[in-house]
Structures are given as C-alpha cells and as structure tokens.
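The complex is shown incomplete by one protein chain, all other protein chains being positioned as in the whole.
Just so it is clear, A and B label the chains in written order, and each chain counts residues from 1 on its own.
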Amino acid sequence: MRKRSPYPYWFVLPAAVIFTVLFLVPTIASFWFSLTNWDLFDASFIGFENYQQFFSEPFLLRGVVNTLFFAVLTSGAKTVLGLLLAVLLTSGMFAQGLQRSIVFFPVLVSTIGVGLLFTELMHPTEGVINLALGAVGIPGPGWLTNPKLALFSVAMVDIWRGVGLATLIYIAGLASISPDYYEAARIDGATRLQQFWRVTVPLVRPATTTVIILSLIGGLRLFDLIWAMTRGGPGFASDVLASVVYKQYQAGFYGLSTAGNVILFLLIAVLVVPLAFRFYRKEVDQ
Amino acid sequence: MAQVVLKNVKKSFGAVEVIKGVDLTIESGEFCVFVGPSGCGKSTLLRMISGLEEQTSGTIEIDGKDVSNAEPSKRGIAMVFQSYALYPHLTVRDNIGFGLSLARTPKPEIKRRVEETAEILQLGPLLDRKPKELSGGQRQRVAIGRSIVRNPKVFLFDEPLSNLDAALRSQMRIELTDLHANLGTTMIYVTHDQVEAMTMADKIVVLNGGVIEQVGSPMDLYERPATPFVAGFIGSPKMNLYEGKVAEAMGCATYGIRPEHVVISDAEGQWTGRVRHVERLGADTIVHLEVPDLGPLVARVEGSRTFEPGQQVKATPMAEREFRH
Partner (left out) sequence: MTRRQLITGLISLACAFVIFVIPFIFVFINASKSAAETARLSFALPQEWRFWQNLVEVVQARDYQLLLAYFNSIVITVGAITLLVIFGAMVGYVLQRRKSGWNKVIYGFVLAGLMMPPAVVPTIWVLQGLGLFKTLHGMILIQVAYGLGFCILLFRAFVSTIPRDLDEAAIVDGAKPWQVFFRVILPLMKPVTVTVIVVQSITIFNDFTHPLYYLPGKENVTVQLTLYNFQSQFVSQLNLLFMNILLVTIPPLLVFIFFNRQIVAGMTAGGVKG
C-alpha cells in the first residue's frame, strides 16, 4: 500500500478545470473554427479560405503588418527609454522616489481613460498638443486623423503609458548589480559612458529580456488603447489584429474573426515563446 | 517507551540506492545516535522511521507494531528538525499546542498540557512570543517542547544542535541528556559530529554509504572499531591509518594507531620521524611527524612540550592499542 503524497494533485484540480474549460478548450477549438464559416450555431468547413482572405484582402493584411510594426516600435522604445529612465532614477538625484512614482502611475490607470484623454489632447484643431505647437509657430499635424500618423500616435501614447513598467523592471535589475563591478571598472579607468556600455548593459540583460518579452506580448495583443483612440481608423489605417478580430466578430464573421485570433496566436508563438521559454527555464528547473 | 526495529530497510531515490539494507534494533529507553559523514543516509533513515519518507522495501516496527505503512502522526513519534521548523505565524503557545489542536483536543486540556511542557523546559515567560522574538537556544527548546507535548513513544532528532554556536551546543547536549534521563523515552538522534555521538549516546550506529558499519556503545567503537572506516571516524584527532605496503609489513591489510597511543621520546623507539608541524592546545600538544617507514604520523602528547620543526624524534605505538584489520 502506497501512502498518499502530502502534496496531492487534487490541489491543482480547481484551477485546472477552470483553465481547461475557459482557456484551453476555446484555444484548441479556435484552430477548427478558423477553418469554418461559422455563426455560433453552425460551422461549415471551408478549409483555409479565412486565412487566404486574411492575406489577400488589403484591409486585413494591413492589420497584420500594423500589429508587427506597433509591437516592434513600442517594445523597442520601452526597452531603450526604460533603461535610460531607470539609470536616471537610480542616480540618487533630487526627488527620485517621487519621480519613480510619477513615471509608474500611468501603468495603473485605465487604458480606456488614457486613450480617451489623449484623443482629446491630440484633437487636430482644439487639442492642447496642437494648440501648444501652434503657439510656438509649428503647425500641428492631425495626430489621429492623418492615416499615415494615426498608428504612430497611438504607439506614442502606449509608450507613455507603459514605459513606467519597463523602468520599474530595469530599476529592480539595476539594484541587483553589485556596486563592486562599478568600482572595479572605475579603478580600471572606465568613463561613465564605458561603465554604462560595458557593465550596466550586459549585467542588466535579464531585465532587458523581461522587458522585451512583456512589451512584445502587450504590443501584439493590444486592443483597448486602439479601440479607445481610433477604432482602427481612419479607414483601416490603424487596425491591428486584435481590432480586426473584434470588428469581424461584430460583423458576424466568426470564422474569419477566429482566424485572426489564430494568426495572432501564431505570431506570439513564433516571436515570443522561444525567448520566454529560454528565459523561464532557469525557474522551471530550480 | 518503545523498541524500534528495522528489518532489511532499503531506500532508493530513482535509480540511486541510498540505504542499502539496514537491520537494527533500538531498545526501549535507549539514546541511540546515528553518526556518519554528510550524505551517508542518516537523515533518510530517520525520516523513514518517522514516516516522512517511504522505504523502498523492508519493515519498520515501533513498540511491537508494524508501522511500515502508517502515517507519521500515527506512529507515536515526535521529531525535532535541524531548522527547528517552528511555525512563524504562531506564538510559542500555539506552536506547542498545534498538534493537539489538530487532534481536536479540548481547549482547557491543550492549555494545561502546553503549560506543563513549558514548565519542564522553563518556557513559561515566552509562551506568548512569536518564534522570531526568541534566541537560538530558546527556539531549540520550543521545538523540543512541541515534541514532548505529544507524549511520543520515540523522539527523533535530526542534527538539532548544528545551528547553535559552540558554547550553546555543549550546554544543550547536557540538557538533552538530562531530558532523556528524566523522560526515559527512546530517542534517536542524528548527527555528523562524532563528539556529539560519543558524549550523548547509549548506542552509536555508524553509517557509511547507506550501510551500517558498526553498532555499539561509545567505548566499544573507540576501543574495538570493526572496520577501518569506524576506526578513522571515531576519535579526534583521527587515528593514523595505513594501507598497502606499510600495513603488509605489519601483517594486515590496514594498520592503525590513535595519536594518543603514540609515545614520543628523544632517545629510542620503533620509528624515527621528523617534526613537520606542532599544534599546541594547552592541555596537550599535537605533533605532526614525517616517518620514512610509514608516511605522515600524528601523535598526541600530554602537556605542552616543545618540539621544533625539523627536529628528529622517536615514536612508538602502544602495543595493545594497535588496530589491525
């Protein structure tokens, strides 16, 4: 007779049931439904037609391209700005704690609120940003109304909102670097800039990986900010995969919507998962 | 009071066999010490007796009952951990009473028994503190209190003193020995420190690589070690041990002589050696010699005699104290 383990697997059961039913099952089902013409009641198999449509209709393809552009742009900016801000905010300068809080606070604020606020601030004629630019003699662009600029403007707001988290992670990363390295570098005659490139950047790598993973995932999946600011417009200029999925859902094209979901899924699987698995392996093995 | 009997107990972790067949009887009321180098399987053996670890094969009996498959709490044992394992969120009182409250003992009885136990261990004034407000020695006592309150048939200790400083450790050794004398309960005590084993045990079990090397009283082991391993492990400084050609010349596979059984003189002796290093401890002096016939030889000389490094001396083993295997 085997004694029962003091760590029984039924502890995992409630979580496993909820996760399986509400996350795994829909995820697995999505692969099937993306191959169908579907109205929630009847699904008829149509092969890869939905995917073909995604890559042949310019307005759908635009969503895919925009998603990648948005994710790479915001992720890169958050990584670079986050590191610079973190270095600044650990330099022991005046009102450092307060400034950390100020930079971080937008992370906690409702994305919809932020989106609506900036929509007003970016208003082409009445918005404060353009009024301020106008006051110094620069004609402000139509931030959200110019199709070439709309996605970029949303990205700016996303960086504004998310850089605080990157900064916070970098601050934690910097705190874990032993001051000995800097002292050794100084004894070797390294300038501040050399210390940054030769000590800080390599030793803060784990934080960099974290920031890139998180911001890439966030960027690829982003929906609420886009929806609050442009709803993918003007036209389809700022549509991303997540907004396409929602629009097709609203329009009743459930199969097409789900195909968009699967594409997003695959993008993350290809771009982020390898990075993340390598990163978390340490923790799994411990 | 209970006898503990292990019959051909084996334990494997995966493919690695850690305990390779142990047969052992611990008599009722005995203070039995498992001693051996780190990693030899002492804790594993103790944990199998406690039921925290399941044996791969073999049987364990406590007080005449086969408990091989019983839950730890049903074996009539109590255990004191190396880290003490006091519940940090509970007061001393609740720590000691935790097991009783799990068993749904009535509150007044818990209170009475906790206070009785506190009395024995002089923990009275500390009852309402949290573990982090206690010193190392006090935590140790609470951990012991937690096991006493359960009225176990067998106490199990896993290196309970290794987190204490030297002075406190020798004090606690005495307290534990007294406790054993007062309670008269069977105790099984694990340590890697042969001094602890020698000073506390009625019976010492020397383990090495998952097998028992020897079982016996402290003096048995000191005077009549059964194997070269025991000979080298028990006693401090270590016995001088020689194998190969040197031992063959003595007519055995392994030849040994304890440092305290080497007589040093300037005039004559069996071996001639050169002094390499001298440790003066006050009460006695440890001399490290290089003997061409043997190799390195350590001798212990009473008092504080002066030797110069490089000096030539004579050394002689006390004949009846030699170890031959």
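By our rule, contacts are C-beta pairs under 8 Å (C-beta built on N, C-alpha and C of every residue); 3 or more make two chains touch, one makes a residue touch a chain.
As the structure is a prediction and not an experimental result, all values here were calculated from the model.
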Chain not shown: contacting residue from A:88, A:138, A:184 or A:201: A:88
Residue of A:30, A:53, A:146 or A:195 touching the missing chain in the full complex: A:30
Sole residue of B:25, B:73 or B:162 that reaches the chain not shown, by the stated touch rule: B:73
Interface with the unshown chain - residue positions in chain B: 50, 52, 71-73, 77-79, 81-89, 98-99, 102-103, 146, 150
Residues from chain A at the interface with the omitted partner, ascending: 4-9, 11-12, 14-16, 18-19, 21-27, 29-30, 33, 38, 40, 88, 91-96, 98-99, 101-113, 116-118, 120-121, 123, 126-128, 131, 160, 165, 168-169, 171-172, 207, 210-211, 213-214, 217-218, 220-221, 223-224, 227-228, 242, 245-246, 249, 254, 257-258, 261-262, 264-265, 268-269, 272-273, 276-277, 280, 283-284, 286
